[in-house]
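Here is the structure we will look at.
One protein chain omitted, others in place.
Chain nomenclature is as follows: A and B, assigned in order of appearance, with residue numbering initiated at 1 for each chain independently.
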Amino acid sequence: MALDHQAKRDFKVVGTRVARPDGIDKVTGKAAYGADITAPGMLFGRILRSPHAHARIKSIDVSEAAKAPGVKAVVTSADLASPDDEYYADIRDNCLAREKVLYDGHAVAAVAATSKAAAKAAIRLIKVDYEILPHVTDVDEAMKPDAPVVQEGRALENVPAGMSQNVTSHFEFGHGDLDAGFAKADKIIERTFKTAATHQGYIEPQACMASLGTDGRGEVWCCTQGQYMVRANCAEVLGIEASQLRVISSEIGGGFGGKTTTFIEPVALALSRKSGKPVKIVMTREEVLRATGPTVSTSMDIKIGMTNEGRITAARGELRYQGGAFPCGTVEFGAQAAFAAYDLEAVQTLGWNVMTNRPKEIAYRAPGAPTSIYAVESVVDELCQELGLDPLDVRLLNAARKGTLSAYGPTFNEIGLVATLEAAKAHPHYNAPLGPNQGRGLSCGFWFNFGGNTCVSLNINDDGTIGVVEGNPDIGGSRASISMMAAEELGVPYDKVRTVIADTTSLGFNDVTDGSRVTFAVGLATIKAARAAIQEMCKRVAKIWGIDEDAVLWEDGFAKPSGPNAGTHPPMSLAEIAAIAGNTGGPIAGHHEVNADGAGVSFGVHLVDTEVDPETGATKILRYTIFQDAGKAVHPDYVEGQMQGGAVQGIGWALNEEYIYGEDGRLQNAGFLDYRIPVASDLPSIETVILEIPNPGHPYGVRGVGETPIVPPLAAISNAVSRAAGVRMTELPMSPPRLLKAMSA
Amino acid sequence: MHESGCAAFAPFAESWKTQMRYVKPESFEAASAVLVAEQGIARILTGGTDVLVMLKAEVVEPDLMVDIKHLPGMRDIVSEDGGYRIGAAVSSAQLGEHAGVKAMWPGVVEGAELIGSTQVQNRATMVGNLCTASPAADSVPALVTANAMARVHGPDGARDVPVVDIPIAPGKTSLLKGEFISSIYLPARPDHAADAYLRFIPRTEMDIAVSSAAVSLELDASGTVTAACVALGAVAPTVRLVPDAGAALIGTKLDAAAIAGLVAAAEAACSPITDKRGTIEFRTKTAGVLAKRAAHIAYSRAGGKT
Partner (left out) sequence: MKMIPVETTINGDRTEFLCNSDESLLDVLRDRLGLTGAKEGCGTGDCGACSVTLNGRLVCSCLVLGVEVDGAEVETIEGMADGEMLHPLQRIFIEEAALQCGICTPGILIAAKSLLEKNPDPTDTEVRYWLAGNLCRCTGYDKIIKAVQKAAAEMRAA
């Protein structure tokens, strides 16, 4: 059978709406999440955290805590290893502070005790002698030459001399002659924007159970987006061999990027090694907000020039992102994504990363892009208003297409931006009437999507069912989609396929579940593994029939002779082949390991109608429609779910979510009461329109879809509010006090 | 420590902190007695929706938790002299299900029913909300404009205190050691009378009020305001009764000048802070807006036509 890499275009299973395999466990409460397991002899871990935004640790006295009733181990940074690699050293220092505490909530020490109450009491007996240092939490303040320095010597070579040591890196992208471009513009708008940090807001706090022996063999159960990442981080931070550590990913109660690193697992392992018992640590919501990984907060300058007809002639962006107390590269993504939707002759984006006394940033759904695209789409919209042009027409006029040299370097292949813009233009939402104090806004959105290291093992079980073994925690319904792709490729019903997420001992390395990569890369690897299994099955059948391998083809779940020359043989089903596998050579499987590339970018457009109460600044979302290119929607329900979920996170980011720090550098709103994520009554129904412009890099045309939806809401809502209230908000969130103040000005 | 009539456990010496004692006294007298006798920190448990949050945050570590929900009358709503006596353990949801109270004092019920979520409303009590004494308490402004009375039980028996005199500072009440509130009395209403409560929150639910206003009106048969009471929440350390705001409405049918007077008086009465929920100017501005809107709602409920 020929194994061309050919794209499939009509499907039997892919594109249908099947039931997910984890559904029953989740609706009955049986599904086991990070905090849901126990072990015999288990101890409870608890972490002592810094109450200061910045301080030198002069001494830590754990003697009283170690003697407290029920306490079996106390650890500090001294109990961790010293990785050479700066990347792992930062993770180690973030898990337990070494010489300085760098943010309010930074972990300093931990105890393991026989009960939660004993651990809680013991923590209070740890005496830390702090020398409080000046702190800085604002991104612009932190760049000033006289700002308190968070860490010394962390700047990369490309940072110019004379800047604060807090500035660690600098990126630049673009092409063309900016001056000439701006000279051609009929109108130029230049604006500065500021956005506050937000948090992924997963409802499940981090939780783990760890067990580590003095022989270096251990096991971790945790909610994570990547068990292999946990293994690697823990091995480096504990100074043990990675393959001796078995990491099992539980069901995960939300990640959105926030669980692509480790906070508590190395600490739990250290406590376990010291105490000789399994140790369970569960973060509280307060700890999650104070001391996991929020997004960057930003300060951005955008300048765009446009002709009277709406053609963008030049665009420039300077982005300043703070990623907390350790160097962070998110501004690079922000700088790359900022103008990605546009076909530009002259474009430049500069990015700076700055350290502050805040928790270490980690990914949140399209990291870096929501903020930079918010700024760009706001200026584009303002230009449309000034020039009296239709915002959709202007996007269409300037849209990136196949063959466009993108602002960040690559030339686009087939992309779906124009299709989404045209769908938006044709949709009844775009021309629906609006009432008083109401306004409509739109924004484009974009995410690169990634491929990455992926391993899949596919077993043809002797009962004719299929077992797919993959290594990526399921955060969006991917087990169902993977099973669907296997079923599609093999030609068997969906309910014959069972996809499981293996622990680290079962497969080679898998990159974390991020970058909207799983449906694309694990899907691709599954398809290839299925093809390998098909090839083996055909080989077995060829032997049975006494013909060449090439003379057997696979169709709709059966091995068949490929033509009249192959002879007359009744087709053999997968189940029949599987049943006799032992007699034809042994169990049948296929596998595939790859660092997948060819991920297709995903563009989206969001339309939103808002109503602003002129007397209070309260913004109501009246109507919301999402258009997004999925390449091929394997399971349309789950694609819709990603679109709606991401959009609502963006709505929260635009309207109410923000990290609020006091003058003392301490986080003031470390709870769901005052870190305000959208609730059900805040929202209308959200309509979704899926476009399918196949990605040539995937056998079925799949594009990642999970991240793009969080990008457009910020500007779409700001643009809608601009038309509803007559003010342009350049600071996020557009909370009522800020909006009312702007309207009253 | 008194043992009479209450199921208490003697403290057990540990080298770490002694565990909180949980008691369910069997009478009002026993409850007062155990509170008076307590040397450490005591807290009262009705709905628990504030005190358990404080426990979890380690903001308070009570030595004694006194559960009074089961005492006689605590869970009852009873007609009394044309008005209603509402037991201290009556939940917001229970209050909202009482057609009589809802018809007579819709603003009071609104305030109670806005606290937290559905889950919280099934446990939270007006009395607990009042005694937690947050400046932003949702149930308080309408209780104040209703001239509600709190029945306070203490070692010396029972006394009635106007609700407005209960909170004295953020987190503090005027109750003395050994005292607790057993019920709230809402007085009878004449015809053409109604109240309303509004609060500003950034989302649609779940937030602490950034500013709030309660208005209670009595009209004559022609629709002219004969009595008006306005109270503001979250704009001062305690609820603020604003006599000038009420006075601005008396003798009017809520014409533009009356409303302007109401708003000006409301704004003038504010002394809020700037914090993570709102700024001084925002709270002041919106307090006036809410007072205006609540006045219109109360007026229309009372049968007035604008």
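Everything that follows uses one rule, which is that contacts are C-beta pairs under 8 Å (C-beta built on N, C-alpha and C of every residue); 3 or more make two chains touch, one makes a residue touch a chain.
What you are looking at is a predicted structure, and each value in this text was computed from that prediction instead of being measured.
Novice: Check the options A:Y103, A:Y130 or A:Y202 and report the residue that touches the missing chain.
Specialist: Touching the chain that is not displayed is residue A:Y202.
Novice: Among the options B:Q19, B:S79, B:T274 or B:T306, which residue touches the chain absent from this view?
Specialist: B:Q19
Novice: Hey, which of A:T16, A:Q244 or A:T284 is the one touching the hidden chain?
Specialist: In the full complex, the listed residue that touches the missing chain is A:T284.
Novice: Residue-wise, where is subunit A in contact with the chain that is not depicted?
Specialist: That gives, for subunit A, the contact residues 17, 19-20, 22-33, 35-36, 116-117, 200-205, 251-256, 282, 284-285, 475-477, 637-638, 640-641, 644-649, 671-673, 677-681, 683, 685-686.
Novice: Residues on subunit B that touch the omitted chain in the whole complex?
Specialist: 9, 11-12, 14, 18-22, 45, 47-49, 52-53, 55-57, 65, 67, 91, 93, 116-120, 122-123, 204-206
As a working rule, only the chains that are shown with their structure count from here on.
Novice: Where on subunit A does subunit B make contact in their complex?
Specialist: 68-69, 117-118, 121, 286, 615-618, 655-656, 660, 668-669, 673-674, 676, 678-679, 681-682, 735-737, 740-741, 744
Novice: Please give the residue numbers of subunit B that touch subunit A in the complex, ascending.
Specialist: Residue positions touching the partner: 14-17, 19, 57, 200, 202-208, 210, 275-279, 281-282, 285-286, 289.
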